[in-house]
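Input: a single structure, listed below in structure tokens.
For this depiction, one protein chain was excluded, whereas all remaining protein chains were kept in their positions.
After this line comes chain A, so read on.
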Amino acid sequence: MLQFKLVLLGDSSVGKSSIVHRFVKDSFDEFRESTIGAAFLSQTIKIEDKGSQQEVVIKFEIWDTAGQERYKSLAPMYYRNANAALVVYDVTQQDSLAKAQGWVNELKTKVGEDDLVICLVGNKLDLCSGEEENSSKPKAVESSEAEGYASEQGLLFHEVSAKTGEGVRQVFQSIGEKLYESKKHELAASKGRHGVGETGNVQLQRPSTNDATSCCS
């Protein structure tokens, strides 16, 4: 299984968390790896390797801002080693796209990763679906405008509704595919070289069974 860190960005109240919760909860029955954990949310998806036609499982470790973006209080830790980012705006709020663009710039300066995959996501599509005449809001950000910006910056682009679930799965699917495409050669190479444990980190949840206290009472 391949694991990637995905961070959420965008102004408060554009619905960052709801997109992720929709994704994680909806997919729960289908995939058992889903978790809403204390540290971050995680969810697996399956994609197809275009060459070998084989299924590849990708696990997203999804970091929510937990409100720390409100007063510009996101820590360097949040951005570190991120592989992908969802930058969210609200399709009914005109200024939210400009703010999303600000977050894209912030990301590019804060994340060292060259292959960072950024996906621009317009949320709250349901508010301007027009099906419920009375509650319908005008769409304040035209798709073409956001899409133009996205392609200019090399970002993925989607419009979704976290409320109805429309488009949510595709966001993560397309991020997964793009990540896999950009990483698979690198991954194959590193596997051949080191096998497991390339980083030499100690996993704190895994004490060795050879515990010092057990042998010298």
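Quick note on the criterion: a contact is a pair of C-beta atoms (placed from the backbone, for glycine too) under 8 Å apart; a residue touches a chain by one contact, two chains touch by 3 or more; residues count from 1.
Keep in mind that, in the parts below, contacts and distances are computed from a predicted model.
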- prompt: Considering the UniProt annotation of the chain absent from this complex, which name among "Rad1/Rec1/Rad17", "Aspartate--tRNA ligase, cytoplasmic", "ER membrane protein complex subunit 10" or "Rab proteins geranylgeranyltransferase component A" applies?
  reply: "Rab proteins geranylgeranyltransferase component A"
- prompt: For chain A, which residues lie in contact with the unshown chain of the complex?
  reply: 1-3, 12-13, 17, 21, 25, 28, 33-40, 42, 59, 64, 66-68, 70-73, 75-78, 80, 195-208, 210-217
